[in-house]
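Here you go, one structure.
In this view, the complex is presented without one of its protein chains, the others remaining in place.
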Amino acid sequence: MASLNYPLEHPPPKEEEFSFSETLYQWVATVDHKRLGLMYIVTALLFLVIAGLMASVMRLQLAFPNNHVVGPETFNRLFTMHGTTMVFLVGMPFVAGLSNYLVPLMIGARDMAFPRLNAFGYWIFLFGGLLLYFSYIGGGGLSGHGSAPDVGWFAYAPLTSKAFSRGASTDFWILGILVAGIGSVASALNVIVTTICMRCPGMTLTRMPMFVWVMLIDSWLIIIALPPLTAAQVMLLIDRFLGGNFFNTQAGGSAVLWQHFFWIFGHPEVYILIFPAFAILSEVIPIFSRKPLFGRAAMVGAVVAIGFISLGVWAHHMFAVGMTSWSNTFFAASSMLVGIPTGIKIFNWTATMYGGKLRLDTPMLFCCAFLLQFLVAGLTGIMLAVSPFDWQLHDSYFVVGHFHFTLIGGLVFGLFAGMYYWFPKATGKLLCEKLGRWHFWLFVIGFETTFIPMHFLGILGMPRRIYTYAPDRGWDFWNLISSLGVIAQAAAIALFIWNVVDSIRSGEKAGDDPWDGWTLEWATSSPPPEYNFEKLPVVRSSRPLWDLKHPHDPDWKFEQ
Amino acid sequence: MTQVQTYKGDALTLEQGWHLPDRGTVGIAFLIVTDSALFTIFVVAYLVYIGKSLNGPMPKDVLDLPIVATICLLSSSITVVFAEHALKKGHLGAFKLWWIATIALGLEFLTATGVEWHKLIYKDHLTIRTNLFGTTYYSLVGLHASHVIVGMVFLLLVMGVTFAGFPIQTQFRRVRFLSWYWHFVDAVWVVVFTVVYVVGR
Partner (left out) sequence: MALLQALGAPLPEHRVANIFKPLATPAQSEYYIALLVLAITGAIFVVVAGLIVYTIWRFRRRPGDDAKQEPPQVYGSNQIEVAWTVIPILIVFVLIGVSARVIASVQNASPPPQMLKVTLIGHQWWWEVRYPDYGIITANEIHVPSASATYLELQSADVIHSFWVPQLAGKTDLIPNRTNYSWIDPREPGIYFGNCAEYCGTQHANMLLRVVAQAPDDFKRWAAEQQRPAAGNPAFQSLSCVSCHTIKGTPAKGKFGPDLTHLMSRQTLAAGAIANTPENLRQWVKDPQAAKPGSLMPSLQLTDQELGQVVNYLESLQ
């Protein structure tokens, strides 16, 4: 029979000794959502460091005009691999890892709906990533041309045709991402089915935690938006290997068609990437403000609206290709409209904090920085949505500044908030708060120093994706400042990794519920046993632990 | 026990039972959604390039309406429903019959496609690289045909284990999922047929 007693009575964990090979086997063969979730996240962090190092080399090259740290071919591969890695091998596995780890715990289930599909998703993602990086060795193909792909992360045609991209480097880009994308779709399918079919008794959709709601909509977006990318990539493969004409302008094909297909995927993709941060904030901010999320229904509505509208804005990446004024106006309008539900979310988070008792611990610090940085990112996004302004800003460093503000200032900061928040649950140890604060402040300073100047560079006419520039264009000063910011960011990440490693070894014990939380993951031990809950919980509101901790003032008396 | 009793007055009580949809059903439904998104892009590419080929052969010169193949494929959706009903009632003999009919009709469709392609390639000299029509035609029809092949593999698998004595009625749920996939493939054919053989010619 299902029941929930707080604090939990459960037997102490068994101490078991496994040999190294037994442990390795357990991890490799696991279908447990928690282990797979951690594997996704650790792999993503590894790729984050690799792609971050690539960015550091790029910033070193651009720190001075006419610099010779790397030549054009190397630089072009660096920005291609940096972008491709960050989007597909860092962002997407974080989506999968966080939802796989947390969703079953939050809905009171014992695992995902399809555990073996879950494992398949992880391993095929890893394979795809390794295939992409194998290009460094195998990209030469039979002709000896090429190494890693150098066509940019969005690989515009006809630069990607066999004529202009000889060797196999582009093929590694296509196949690596195609294969990893299958993993993403598998994971998303799993999340959808789990959320619909495996909620614990009493947990209606309206009582689901916001985190689960956001990841559900995220998964919807994935299964709708990933196939266009797969389709376009298959078309490109047909062009490159079978002599097809999808993007062959000599045969009457359209180079712009690739852009349409890519961005029909690409724009929802960036929302797919940011949703985990939205999800994390909607969990962390209430707990650290000691107040429920302000306007839950509106928050759900906003996420659904963002998901829906984001499918209709893609051509704002194409304002310069010469579409009709009707098309330009339509996409400008839809792109501005998507800012409205996003703004609502920022307002609701702020209103959650208003009147609360803010505990400014590390997770909350990252959330506060997110709010301000994502606000800036959203506003520069509005600037880019206004097509006449975009005609100047498109493909310049202004855009680079904008999307790094959304992806680092937004997503990465949100992910750090989540990692500091749930690390104790996953490992049973707390992360060191002092190191966390150092990490936070170093990262903020480094991030702002690197990416605010990029907006100025765009305004001064500096285009994207150039490996060097002349000293008389007025770009020297801000490029140098931007490059200097890398030092603080690198130090921050190093501190974080040290914090993680050291805390796993000898961190303070966390207990079941170190943050005084309200959702179901805090109702089991840290780390949770393989079966998650001894007895499946029964819930009556969206804050089941609040109800148990405040029996005279439970949520279900006030919620609709 | 106590928890259940205190929830008596609640609208969604456990006394009414906590029923959520079946995992497999929802899984197949969303698999169909994601697959539709994939087909949509190939259909869009086909539509965009209608009339844009710089050289022949052109669709109306070389495409004949595949009436028989279409009738066979769409009928196979009907036979698979009969097979399902037979299985549900436990009439194994009828099930086997209707299942084989489904497979045969699917095989006819694939054969007809193969014959058509043979003619297009060797007689009309239309290949995937000839022009925009060739590229989009073989891609779209090929994508559909590959989905038919996948369906056939599973249909044959079910037939194989049934004839080997496996109690297939215990897997009725999964047989039903397969038949939904098969209906999806047929629905896609309706779209492909319309776009390629009606609109595009």
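As written, the chain order gives the labels A and B, with residue 1 at the start of each chain.
The rule we apply is simple: contacts are C-beta pairs under 8 Å (C-beta built on N, C-alpha and C of every residue); 3 or more make two chains touch, one makes a residue touch a chain.
Computed from a predicted structure; not experimentally measured.
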| item | value |
| --- | --- |
| In the full complex, displayed partners of the excluded chain | A |
| Given A:Leu24, A:Leu205, A:Ala297 or A:Ala494, the one touching the chain that is not displayed | A:Ala297 |
| Sole contact to the chain not displayed, among A:Leu117, A:Ile182, A:Val304 or A:Leu460 | A:Leu460 |
| Touching the absent chain when the full complex is considered, from A:Phe275, A:Phe405, A:Tyr469 or A:Trp515 | A:Tyr469 |
| Residue of A:Thr23, A:Thr204 or A:Thr249 touching the missing chain in the full complex | A:Thr249 |
| Hidden-chain contact residue, picked from the options A:Ala279, A:Met353, A:Val400 or A:Met419 | A:Met353 |
| Absent-chain interface as seen on subunit A, which is shown | 71-73, 76, 150, 152, 156, 158-159, 164, 249-250, 252-256, 289-292, 294-298, 320-322, 324-325, 328-329, 332-333, 336-337, 339-340, 343-344, 346-348, 350-351, 353-360, 368, 371-372, 375-376, 379-380, 382-383, 385-396, 459-469, 472-474, 550, 553, 555, 558-559 |
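Keep this in mind: only the chains that are shown with their structure count from here on.
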| item | value |
| --- | --- |
| Approximate Å spacing (C-alpha centroids) for the pair subunit A, subunit B | 34 |
| Interfacial residue positions of subunit A with respect to subunit B in the complex | 1-4, 113-114, 185, 189, 192-193, 196-199, 201-202, 204, 223-228, 230-232, 234-235, 238-239, 242-246, 251-254, 257, 261, 264, 538, 540, 556 |
| Residue ranges of subunit B in contact with subunit A within the complex | 1-4, 7, 10, 12, 14, 18, 20-23, 26-27, 30-31, 33-35, 37-38, 40-42, 45, 48-49, 52-54, 128-129, 131-132, 134-136, 139 |
